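Only a single protein chain was left out; the remaining protein chains are all shown in position.
In order of appearance the chains are A and B, and numbering begins at 1 in each one.
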Amino acid sequence: MWTLRLSEIARLVGGELIGGHDPELTGVAGLAEAGARDLSFLAAGKRPAAADSSNAGALIVGRKVVVDKPSVQVDDPYRAFARVLAEVQIDLDRVFPAGIHPTAIIAPDADVTQAAAIGPYCVVGSGATIGRGTRLGAQVTIGCEVVVGEDCLVYPQVVIREGCRLGRAVIVHAGVVLGSDGFGYLPGPSGMEKVPQVGIVSVADNVEIGAGATIDRATTGTTLIGSGTKIDNLVQIAHNVRLGQGCAVSAQTGIAGSCVVEDGVIFGGQAGVGDHIRIGEGAQIGGQAGVVGDLGAGSRVFGTPSQDVKDSFRTAAAARRVPALLETVRELKKRMARLEEQLAEAGDTGSPPIEDQEN
Amino acid sequence: MWTLRLSEIARLVGGELIGGHDPELTGVAGLAEAGARDLSFLAAGKRPAAADSSNAGALIVGRKVVVDKPSVQVDDPYRAFARVLAEVQIDLDRVFPAGIHPTAIIAPDADVTQAAAIGPYCVVGSGATIGRGTRLGAQVTIGCEVVVGEDCLVYPQVVIREGCRLGRAVIVHAGVVLGSDGFGYLPGPSGMEKVPQVGIVSVADNVEIGAGATIDRATTGTTLIGSGTKIDNLVQIAHNVRLGQGCAVSAQTGIAGSCVVEDGVIFGGQAGVGDHIRIGEGAQIGGQAGVVGDLGAGSRVFGTPSQDVKDSFRTAAAARRVPALLETVRELKKRMARLEEQLAEAGDTGSPPIEDQEN
Partner (left out) sequence: MWTLRLSEIARLVGGELIGGHDPELTGVAGLAEAGARDLSFLAAGKRPAAADSSNAGALIVGRKVVVDKPSVQVDDPYRAFARVLAEVQIDLDRVFPAGIHPTAIIAPDADVTQAAAIGPYCVVGSGATIGRGTRLGAQVTIGCEVVVGEDCLVYPQVVIREGCRLGRAVIVHAGVVLGSDGFGYLPGPSGMEKVPQVGIVSVADNVEIGAGATIDRATTGTTLIGSGTKIDNLVQIAHNVRLGQGCAVSAQTGIAGSCVVEDGVIFGGQAGVGDHIRIGEGAQIGGQAGVVGDLGAGSRVFGTPSQDVKDSFRTAAAARRVPALLETVRELKKRMARLEEQLAEAGDTGSPPIEDQEN
C-alpha cells in the first residue's frame, strides 16, 4: 500500500501541478476504472472532455490541457504515468525475497555469490554463474555452464538449459524454456534419427521473454536474441535463429530454423516465418501472417502467404467481390454469344467463323 | 479399480435397465474400443445398428432405443455416461494427497489452514490465502497476496503471481502462468522501455484454464476472466482483457490487449483477436480466424481478416473459381476484339471509334 500526494507525483515526473489542490492518491487506474483516490492519465491527443466522466482523483495530462480535476501537466502523459507505475509497483524484494534460499541446490562449482536472490527449490548446475543483482524466483532450473548476467529477473519455473548465456537486465517470465533441443532429424532406415543439438542460446542485454515462450538451442553455434528485443508469451524461436536488436515479437508467433531477423522488426501475434528466411531491418509482419520468402528492409506484410500489406488488403477486398464478378462474367458470356449469333446471322462480314480464330 | 453392476448404473443415472441381464462392469470406453466388461453409450440420434459391431458389455442408450446388448435407457445418453465417468474417475485424494506436505514452504503470514491439499515443494508467498477445500498439486508457486477461493484444483507446476485472485471451484491445469507481465513498452531514446505492469488477473468462479495457458496481469486494474468460462491449452490472454461469462476459448487462441469479450463467446482453435476489440455476446469465432475489428452480438465469423461465416465460405468458394475465371475473361476479350473488328469492318454504324469512348 502506498500513498503519494499529487505534488510529489508532479516532482517525480517533472510536471506542473494544476488546480490548486494536492490530493493524496493511493492507486493508479485507467480513466474508466479510476476512483476518487486513483491517479489516471489522459493520453496525448485525447479530448479533455474524455476526462469528464472519469471518477479519477487526479490526472496526468498534456501541456496546456485543462480538465475539471486536479492534474499534472507534462509533455508525454503516458510516459509520465509509466514513471509513476515504476514508483508504486510492488517491491522486488517481496516478489523475489533477497538471499539464497536454504532449499536452493547450488552445485559446488557454481557461482551465485553475487546474486541478489535465489528462490526456494531452485537448482543451479555445475559451473553456472549468476550475475550480480540478479534474482531467480522459486523452482528455477539453471543448467550446467549457464551464465546469467547482472540485474536479471528470472521468474518462477523457468528452465535454462546447459551452456546458455544471458546478458544483463534480461527479464525471463514464468514457464519459459531456453535451450531446448532444436527440431532436427535425418531420415534413417528405421525412421527419423535425431541430430544432436550441441549449440546454445545467447540472449543479449535488456531482452524480455514472455511466459511460456520457448527458444531452442542451435544445432551448432548459437541461437541469438539481440539486445533490447522483446518477446511475448508462448512465442517459439527455433534453432539457429538470429533475431536482431530492438525487435518486438508478439504472442504465439513462431520463427522457424535458421531465420535471420534484422534489427527493429515487429511481429504481430500468431505470425509465422518459414525456415532459412531473412527479414530486413524494420520490417513489420502482420498478425497471423505467414512469411514464406525473404523480406526487404522496411517491408510491411500481411496474410498467408504474406504479401505487401497494401496488396494484401487490395487482394482481400477484391476477393470479396469475386462472387458478384462470377455472375457478371456469366452474363457477359451470354451477351457475347448472343452478339456473335446476331452477327453470324447478319452474315455480311466475310470473316471465317469466330471459333476458328480463337487459340 | 472399480466394479459396478449395470443396475447400479441405472440407478445412478436415473435410467431403465433393459434386457434382463445385470452384468458387472469394470471400465468405460467408446463404442469402437469397448470390451466385454466395459460400459459404453450410443449417442442420441445414432442408429441402433451402430452398436451391433461394438464389443461393449453394456450400453447407455436413448429412451425406446433397443440394442442387442444389456442397456440402460435414458433421456440423454452422453450426459448419463458423463455422470458415470464422474463416479468412476480417479479419487482426488490419489492425485492430490490430502494435507500440507512438509516440504511446502508457506510464508508465515499466508493462510492455508483451510486448504485440503498443498503438494510437495509448493511455495506460497507472503499474505496469500488458499481457500477451504482447495488442492494444490506439486511444485505450485503462489505469489504474495494471492487469493485462491474454495474448492479449486491447481495442478502441478502452476505459477500464480503476486496479487492475483481466483474464485471458487476454479480448475487450473499444469504449466499455467497467471499474472505474468503484460507486453507493454514505450519507445525511448535507447529502445523500448518497459511499462510496469501493476494490475492483476482476476478469475471468477467455475473457470477452467488449460495446460500451458498464459494470462497476463493488467497494466493497471484487472485482467478479468468471467465465471464459467473455459479456456483450453496454450491460450494467451493479454493484459487488461475482459473475458465474459460462459465463454469457451479453444486451444492456442490469442486475445490481444484490452479486448472486451462479452458473455457466451466461443472461439475455435488458433483464433486471434487484435487489441482493443469488442466482441458481442454469443459471437462465434472460427478456428484460425483473425478478428481485426469489433463484432456484434451473435456474429459468426471465419478467416483472416475475419468475415461473416457465410460470406467467408462464399468468398473462399469463389476464390477457387478465379483461375478458370481468368481464362474465361481472356477468351471474352478476344471474342470482344473480334466482334469489334467485324463491326468496324462492316463500317455502317456511323459511331466514332470504340476506343475513344472508353474511359
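In this section, contacts are C-beta pairs under 8 Å (C-beta built on N, C-alpha and C of every residue); 3 or more make two chains touch, one makes a residue touch a chain.
Computed from a predicted structure; not experimentally measured.
K.L.:
Using the definition of touch stated at the top, determine which of B:211, B:260 or B:292 touches the missing chain.
P.N.:
Candidates B:211, B:260 or B:292; residue touching the omitted chain: B:211.
K.L.:
For the chain left off this view, which of B:48, B:120, B:133 or B:191 is in contact with it?
P.N.:
Going through B:48, B:120, B:133 or B:191 one by one, B:120 is the residue touching the chain not shown.
K.L.:
Have a look at B:5, B:230 or B:278 and name the one touching the chain we're not showing.
P.N.:
B:230
K.L.:
Looking at A:41, A:96 or A:121, which makes contact with the chain not pictured?
P.N.:
Selected residue, touching the omitted chain: A:121.
K.L.:
Check each of A:54, A:139 or A:299 against the chain that is not shown and name the one that touches it.
P.N.:
Spelled out, the listed residue whose C-beta touches the missing chain is A:139.
K.L.:
Counting contacts across the full complex, list the positions on chain B that touch the omitted chain.
P.N.:
Those residues of chain B that touch the unshown chain are 28-30, 33, 78-79, 82, 85-86, 88-90, 94-95, 103, 119-121, 137-139, 155-157, 171, 173-175, 206, 208, 210-212, 227-228, 230, 232-234, 245-246, 248, 250-252, 268-270, 287-288, 303-304, 316, 319-320, 322-323, 325-326, 329, 332-333, 336, 339-340, 343, 346, 348-351, 354, 357-358.
K.L.:
Considering the entire assembly, which residues of chain A contact the chain that has been omitted?
P.N.:
Given the touch definition above, chain A has residues 105, 121, 123, 125-126, 139, 141, 143-144, 157, 159, 161-163, 175, 177, 180-181, 183, 185-186, 190-198, 212, 214, 216, 219-221, 234, 236, 238, 240, 252, 254, 256, 270, 272, 274, 288, 290, 292, 304-305, 307, 311, 314-315, 318-319, 321-322, 325, 328-329, 331-332, 334-336, 338-339, 342-343, 345-346 touching the missing chain.
The rule is simple: only the chains that are shown with their structure count from here on.
K.L.:
Determine the centre-to-centre distance between chain A and chain B, using the mean Cα coordinates as centres, and give it in whole Å.
P.N.:
23
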